[in-house]
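Report on one structure; see the data block that follows.
Not every chain is included here, but those present sit where they belong.
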Amino acid sequence: MIIRPHLHWFRMLLAWRGSVLPQLLPRLGLIFCISVVAVAAHDHLLPVTLNLNTTAPFSLIGIALAVFLGFRNNASYDRWWEARRLWGQLLNETRSLTRQALTLPSRHLPQEEFGEFFAALGALPHALRHQLRKTEPRDDLAARLPAPLFERVIASRYKPATLMLFLGEWVQRHARAGAIDPMAVIAFDRNLNGLSDVIGGCERIVSTPLPFAYSVMIHRTVYFFCASLPFGLVDSIGIFTPVFAVFVAYTFMAHEAIASQLEEPFGTDDNDLALNLMSVITEDALRDLRGESALTLPSPQAEDYLLD
Amino acid sequence: MIIRPHLHWFRMLLAWRGSVLPQLLPRLGLIFCISVVAVAAHDHLLPVTLNLNTTAPFSLIGIALAVFLGFRNNASYDRWWEARRLWGQLLNETRSLTRQALTLPSRHLPQEEFGEFFAALGALPHALRHQLRKTEPRDDLAARLPAPLFERVIASRYKPATLMLFLGEWVQRHARAGAIDPMAVIAFDRNLNGLSDVIGGCERIVSTPLPFAYSVMIHRTVYFFCASLPFGLVDSIGIFTPVFAVFVAYTFMAHEAIASQLEEPFGTDDNDLALNLMSVITEDALRDLRGESALTLPSPQAEDYLLD
Amino acid sequence: MIIRPHLHWFRMLLAWRGSVLPQLLPRLGLIFCISVVAVAAHDHLLPVTLNLNTTAPFSLIGIALAVFLGFRNNASYDRWWEARRLWGQLLNETRSLTRQALTLPSRHLPQEEFGEFFAALGALPHALRHQLRKTEPRDDLAARLPAPLFERVIASRYKPATLMLFLGEWVQRHARAGAIDPMAVIAFDRNLNGLSDVIGGCERIVSTPLPFAYSVMIHRTVYFFCASLPFGLVDSIGIFTPVFAVFVAYTFMAHEAIASQLEEPFGTDDNDLALNLMSVITEDALRDLRGESALTLPSPQAEDYLLD
C-alpha cells in the first residue's frame, strides 16, 4: 500500500507514484490512437466515415455506466475497508489478550510461563498474512515460535486457527492448575472468539471475490464505451476529440482499475493493505505492553509506503 | 459459484465462462433483430415509419433506470454478501466450539466422549445446505452421524436446529457430570446462540426474496426500454443502431440478470455461493484442529469454480 | 406478502398478481388521457397549444427525481428488511430460549414445569403481531395461554413485554428453587434482552414512519412530473407520446407505490411481511425442538403468498 502525506492541491495534480496513471498509460495511448483515427475519418482523410453525428447515446450510456461503476466501487471499497477493520481488530484483540494474560491470573505466574503465550500471539499476524497471500510462513514462524509449537503449527492446514487453539490450551492449563479462575477463562474465551472472527473474516474476503460475472461485465462495458466514444465526440468537438476522449477514458478506466485493486485487499498491488507493516506493528504493540524494545518497521522496499 | 483468478485486462474482455453473456445471447439477438427492423423502417425499406427522431426521452428514462437498477443491485448484492458472511460465521463458530470443547472442560475427558459432539458439529453445514437448497440430506447425514442421532435428526423438521439442540444436550450432560463448570457452560451457550443466529439468518434470506413487485417492475422496465431503444437511436446514428442498441441492452440486461442471481444466493446459478465447497471446508477446518487428515474438496463438476 | 417463485424472464414480463400494476391502472389511464390531450393540442385539434417544444427541463427534473426516489426507496427498503430481520431474530431467540430451557437446568425438571414457559414463548409472536397490526389478540392468546396468565396478559397494555416478564419470573422461580444456577440465569437473561430488543425494534418501526414531509414531497413531485411530461414529449415524439408517457409514469409511480408499501412493513399490503405465516413458523420451530407434531401453515387466503 502506498501512503502519501496530504499534498498541496497543486502538487496532487502531478502525483505519479501511487496513482494508477503509470499502469493505464498504454491503454490511454490506445484510446488516443483511436481518437486520431476518428478525427481523420471525420475530416475525410480516410476513405471511410465512422462518425456518429451525436453525443446523445454516449451521454445515456456514460451516465448509466457511472452509476453502475459508482455502486461497484462502493462494494470494492467496502471489502477493502472491512479487511482493514479486521486487521485493526486483530491489533485490538492482541492487546486485550496481552492485558488479560498480564492481569487476570489470580496469582503471580513466573515470567517464563508467559513466553509461549506471547510467542504464539506475536506469530499470529504473520501466520495470517502468509495464509492470505499464499506465501511460505516457515521462516517467520520459526523465528518466533518454540520448536514443538512450530512443528505442530507448520503441520496444520489452517495455521492461525492452530495458534488460536494453542492459546486456548495455555489458558486451560493454567485454569486447571488454579492460576486462572473460571470467570477469567470466560474473559479469555470472549477475546479468542473475537480473534477467531478476525481470522474467519479475512479468509472469507480472500476466498470470495466479487461475483466474476459482475466484474467482467463492468470491465467490458467500460472498455467498449471508451473505445467507441471518440466516434461520438468527433462531430461536436472535432480536433479536441483526443484530449476529451483520453480524459473521459482516464476517469472511467482509473475507477475500474482502482476498484479491482481494492476488491482484493490482501494482494500486493499499490492500493492493497500493508500487511507486512501491520503484522510488525501488531507484534510491536504487544511488546510495548510487556515493556520490550521496539521492532524495526519493514523497509519501504518490501512493501510500498511513502511517508515523506 | 464460478471463481476465476484475476485476469489480465485484455483477456477479461473476452471471458466467456462465468459471465452472463451465454445466457443473454438469445435476448440480445432479439434486440439486434429489432434494431435491424428499426433501421429498415427508417430508411424507407419498410412501408411504415417508426423512428422517434430523438434520443432525449431515452436519455431520461435510461438514466432514471440506471439509478433504480443501481439501488436494486445494491440490495441484491447485500443479500448475497450477507449470506456469505453468515457462512463465514458458521466456520468461525464451528472453530470456536471445537476449541471450547477441547479446552474448556475442567478435567480430562476420554477421547470417545468427543465423537458425537464433533460428528454433530461437522454434519451441521451439510444439514443447513440441504435445507437451504431443499435437497435430500439423508446420505450426507447418515455418513456423519451415529445411528440414534441420525434417526432423531432425520425425523425433525428443522434439522440444523435439532443438531444444535443435541450440542446443547452434550454440554448439559458433561456439566451435570461435573466435567464442565457453570462458567464454561455460558461460554458454550454464547457460541451456540451465534450458530443459531447463522441458521436463522440463512432461513430468513431463503424464505424472503426481494419484494416481488419490485423485481417485476424493474425487469419489465428494463426489457421495454431495451426493446424500444433502437427506434430512438436510429435517427441519430443510423446504421450503427444495432451495435449500440445491443451494447446498451447488454449493460442493462446483464445487470438485471446478475442481480436476480445474487438475490437468491443459495441457489445453483453461476454466481450463487459455493455451498458444497464451503460445507466441506468448514468440516475440514474442524478436522484440522483435531489433527485429522484433510478432506478432498468437491470436484469442479459438482459446483462450478475455476481456479486455473 | 406475495412470494412467487423465480419466473422465466419472459413470463415475468406478464406477471399480474403481486405486481403493483393493477393498483396503478386507473392513474396510468389518467396519464394516457392527458397524453392524448397533449397530442391533440399539438396537432391543432384543440383550440389551445400547450406543447413545450423541448424535453430538456424534463430530463433535468426527471433524473433529479430518480436520484431522490432512489434514496427514498433505499430508506423504505431498509425499514422493510430491518423488520424482517427482527422477526428472524424473534425466531432465533425463541429457539435459543427453548434450547436453554431444555438444557441449562442443573437438574431434571418434570415435564409439566415447562408447560407455561413454552406456552408463553409460543404465544409471543402472536401477541406481537396483533400489537403491530392493532388487531384483537384475545382468541390467539386464549388458545395458547393457561387461564391465569391469559388474564394477566390481556389486562396489560404492552402484551409481548408482559409475556417476557413472565418468562423472567419462570427463570427466577426455578433459580430460587435451585434448579437453575446463577450462571444459567445470566444466559437466559441475555436472550430475554435479545427478545426485548426485537419487540422494541418492531414498535419503533411501526410508531415512526418516514418523515411525513419527505413522503409527501416525493409523492407530489412524482405526480406533477408524470402529469406534465406528455406536454414535453409531444413535440419530439408526436404520436408515440401516450406510450412513452405511460411507460415513464409506470416506472416512477410504481417505484413510489412500492416504497410506500415497504415503508410500513407490518401492514397487509401485497408487499408487506407475512406476519401470520412467520408467527406460525416460529411456534412450529419451538414445537419441533420439543418433538411435537407440525402445525398447519395458514392458508393462502388469509395472507397472500403464492408458492406455485
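General observations
We call the chains A, B and C, going by the order they appear; numbering starts again at 1 in every chain.
The definition used in the following text is that contacts are C-beta pairs under 8 Å (C-beta built on N, C-alpha and C of every residue); 3 or more make two chains touch, one makes a residue touch a chain.
None of the values given here were measured: they were computed from a predicted structure.
Whole-complex copy count, one sequence throughout, 3 copies displayed: 5.
As a convention for this text, only the chains that are shown with their structure count from here on.
Listed by label, the chains touching subunit B and subunit C alike form an empty list. Between the Cα centres of subunit A and subunit B there is a gap of 23 Å. For the pair subunit A and subunit C, the distance between C-alpha centroids works out to 38 Å.
For subunit C, the set of residues touching two or more other chains is empty. Of all the residues in subunit C, the ones that touch subunit B in their complex are 1-4, 6, 9, 12-13, 15, 18-20, 55-56, 58-59, 62-63, 65-67, 69-70, 73-74, 77, 80-81, 84-85, 88-89, 91-92, 95-96, 98-100, 102-104, 106-107, 181-184, 186-187, 190-191, 233, 236-237, 240, 244, 247-248, 250-252, 254-255, 258, 261-262, 270-271, 273, 284-285, 288-289, 291, 294. Every residue of subunit A that touches subunit B in the complex is listed here, in rising order: 27, 52-54, 56-57, 59-61, 63-65, 67-68, 70-71, 74-75, 156-158, 161-162, 164-165, 168-169, 171-172, 175-176, 182-183, 185-186, 189-190, 192-193, 196-197, 199-201, 203-204, 207-209, 211-217, 219-221, 223-224, 260, 264, 267.
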